[in-house]
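These notes concern the structure reproduced below.
Here is subunit A:
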Amino acid sequence: MSMEFLIATAIGALTWAGIYLSLRGRTFPVVLGVTMLSYAINLFLFAIGRLKVGAPPIFSEDAATYTDPLPQALVLTAIVISFGMSALVVVLSLRTFLETGTDQVDGEPDPAIDPLDGDREEWIARRNAHRIDMLGETRP
Partner candidate 1 sequence: MHRLLPHPGLTAMLLVMWMIVFNSLNLGVAILGLVFAVLVPLFSAPFWPERAKLRLGLPLVGYVFLVLYDIVVANFHVARLILFKRNKDLRPAWLSIPLELQSAEAITVLAGTISLTPGTVSVDISTDARHLLVHALHTDDPDGEIAQIKQRYERRLMEIFA
Partner candidate 2 sequence: MHLVLIAVLPFIGCLLLAAGGRLSRNAQTLVALAPVLAGLWFLGGTAPDILSGSVQAFRAEWVPALDLAFSLRLDGLAFLFTGLILGIGLLIVIYARFYLPGDEALGRFLSLLLLFQGAMVGISLSGNILLLLVFWELTSLSSFLLIGFRSGKAEGRQGARMALAVTGGGGLALIAGLLLLGHIAGTYELGALLARGETIQASPLYPAALILILLGCFTKSAQFPFHFWLPHAMAAPTPVSAYLHSATMVKAGVFLMARLWPVLAGTETWFYLVATTGLVTMLLAAVVGFFKQDLKGILAYSTVSHLGLMTMLLGFGTPGAAMAALFHLLNHALFKAALFMNAGIVDHEAGTRDIRKLGGLATLMPITATLGIVAAASMAGLPPLGGFLSKEMMLEEAAHTVWSGQDWLLPMLAVLAAAFSVAYSLRYIFHLYLGPRRESYPAKPHDPPLGLWAPSALLVVLTILVGLAPNTLTHALMVPAIDAVTGGRAPTFHPALWHGLTPALGMSLVAVAAGAFLLWRHAGLQRGWDVANLPDGKALFESLVERLVDAARVVSDAIHNGSLQRQLAVLFALAIALGAYGMVQGGYTPGTHETLPAHPVAIVAWLLLLSGIAAVLVAQQQRFLTLVFISVIGLVVSLAFVYLSAPDLALTQISVETVTILLMLLALNLLPKKPSRLSSMPLRLRDALIGLAGGGAVGFAAWAVMTREPNDPISTYHWENSVSGGGGHNVVNVTLVDFRGFDTFGEITVLGIAALTIFAMLQPAARGAAGQRLRAWIAELPRSPERHPMMFAVAARVLLPLATIVAIYIFLRGHNAPGGGFIAGLVASIAMLVQYMASGFEWTDARRRIDEHLLIGLGVTIAALTGLGSLVFGAPLFTSAFGHFHLPLLGDFELASAMAFDVGVGMTVIGAVMLALAELSHIAVRANKEDTGTKAAEAGPMDIDPARLRETNGETPA
């Protein structure tokens, strides 16, 4: 196995997961998907400068070899930009959920579990019935 193979497959896997997640119907997985995609793309942009081990782009006269610095600069810029964008998406999806009571983005009406409609007790009961364990722990 070569490094190139590892990186290429890693990029492929990240892209796959990113695409799959971003095609889900709610904002959170979409945000996850977007995050995965930006990992993939950062690695990808980095990889197009070809891979080198132990040859960081710090100039010295006697450096026998160095890695292509330009893609790294591009990735840095891309990381920063995608960070800003992700932050915005996260906040936007939260904000939208707060405003509308739903985080569905598949264009279908949401069987909303919204505190703003109906009786509060009933809402709590419904919510608890629907809630899932976000920690992945089995409840005692």
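How were these picked? Simply put, all candidates are chains of the complex that A comes from, given by their letters.
FYI, a contact is a pair of C-beta atoms (placed from the backbone, for glycine too) under 8 Å apart; a residue touches a chain by one contact, two chains touch by 3 or more; residues count from 1.
This one's a predicted model, so the numbers in the text were calculated from it and none came from an experiment.
**Q** Using the touch rule from the top, find which candidate among 1 or 2 meets subunit A in this complex.
**A** Per the touch definition, subunit A is in contact with 2.
**Q** Of all residues in subunit A, which touch candidate 2 in the complex?
**A** Its residues touching candidate 2 are 1-32, 35-36, 39-40, 42-44, 46-60, 66-70, 72-73, 75-77, 79-81, 83-88, 90-95, 97-101, 103-108, 111, 113-116, 120, 123-124, 127, 130-136.
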